[in-house]
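Everything below concerns the one structure shown next.
As you look at this complex, bear in mind that one protein chain is not there, while each of the others sits in place.
And now, chain A:
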Amino acid sequence: MSIVTVQLGQCGNQIGHEVFNAICSDVRGTHGLCSKKENESYHDACKERFFSEEESEVPVARAVLVDMEPKVISQTLSIAARSGYWKYDDGSHFCQKQGSGNNWANGYSVHGPRHKEVIMNLVQKEAEKCDRLGGFFTIMSMAGGTGSGLGAFVTQCLRDAFPTSFILNHVIWPYSTGEVIVQNYNSVLTLSHLYQSSDALLVHENDVIHKICAQLMNIKQISFRDVNQVIAHQLGSVFQPTYTAESGLHYSRNPLGDLMETLVPHPEFKMLGLRNIPQMPENSLAYSTFSWPGLIKHLRQMLIANAKMEEGIDWQVRPPRLGSSIPSSHSTNKPPHFNTSIANLVILRGKDTHSADLGSFRDPSLYTSWLSPQDAFKAWKTPRAFNKYEKSATLVSNSQFLLKPLDNVVGKAWNMFASKAYIHQYTKFGIEEEDFLDSFTALEQVISSYTIL
């Protein structure tokens, strides 16, 4: 099954480009550490998923590029084509001239309806190129105007036009100290709207990735390109082909569907966090060896203690004792800082994955009581190593990972809203105070739901 990617706004297009780059480079690489046959299966599965083969020799990404100003798309298209290894379809982009001015209302209420037909035609065209459509993957930031506002509108249109397809939104959370002054307003409006039409929100926070670049990748002068490349690596580690327990001897055909089925049992809980280890500068890879028990142990503790990366993990945090007389749904019973999960997915890639024991992730004390531990945890594996890492472990988690960041964003937005600052900029384009209140209410509900897990 194929995934159609929709890249929205500057961030969405810059990241989308790095994602296709990472995927392509991984597939071309000779560090697969597996048999030729295995490599070929991987290659074919990846191709079907992300690229279409047209008259051109070079694979063409299954993507639609949308932006309200021209510079980024223009750059993205040309850099991709110059690589010689893959490219975008020349016709699969749409841009305007004036931008969205960091104004969610402009993106959602003005650009959205105005350009709906053109954009959806491009999406339809890409969808029709797929033998079987596995769903949509949208990439956007929630801080600006296009990715956030137009992105929310497009997601709604996708849901209306493709009611049975899976929609996964990859959402970038901005640095908490300002990239955009009205970023918290834009974020609140985006998240509340996406929650209605999307199946799940997969989140990356700039602050977290920045720390990874600084502390793990040892980059001195960190650029957005560096940040985007780490994000692309992490996304690649989720979406490159794997075997699931059910897929048997074939690479799984329905990654988005499998993901949703595993991780989103209830529509109130759609916030997915992502962790990938190990992360290190490329020139250190040759000198490092890891064991699966070590990696799994670290990843589990990162889950439990809500650590953002593999350094500075708090090993003191422990899951609550089960079997006590007090029902486990009372949050007061939980040890402080313990991150409760609804469902988790671990993906292992590389050498000796068959020997990796993930029993510790099936521990019922990690989870709410709604699902059986067998249902709450799934593992995907492949012996084919990813992106030059001999062993790579990824966790996609529906847990309280994003509770505090969400609470912070809502809190700051509310603080600003109380003073009514900047509201006139939104009402100018048709988003009224009541719309803000609806969004705040929706998100307070989500926060409350995740808090009492």
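Methods note: a residue touches a chain if its C-beta (ideal position, glycine included) is under 8 Å from a C-beta of that chain, and two chains touch if they have at least 3 such contacts; residues count from 1.
Keep this in mind: contacts and distances are computed from a predicted model.
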Per UniProt, what's the omitted chain called: "Tubulin epsilon chain", "TBC1 domain family member 19", "F-box/kelch-repeat protein" or "Queuine tRNA-ribosyltransferase catalytic subunit 1"? "Tubulin epsilon chain"
Based on the whole complex, identify which of A:118, A:161 or A:214 touches the chain you can't see. A:214
Listed residues A:118, A:245 or A:452, member touching the removed chain: A:452
Spell out, residue by residue, where the missing chain touches chain A. 10, 14, 69-72, 74-75, 96-99, 101-103, 145, 175-182, 210, 213-214, 219-225, 227, 410-412, 414-416, 418-422, 424-425, 440-441, 444-445, 448, 452
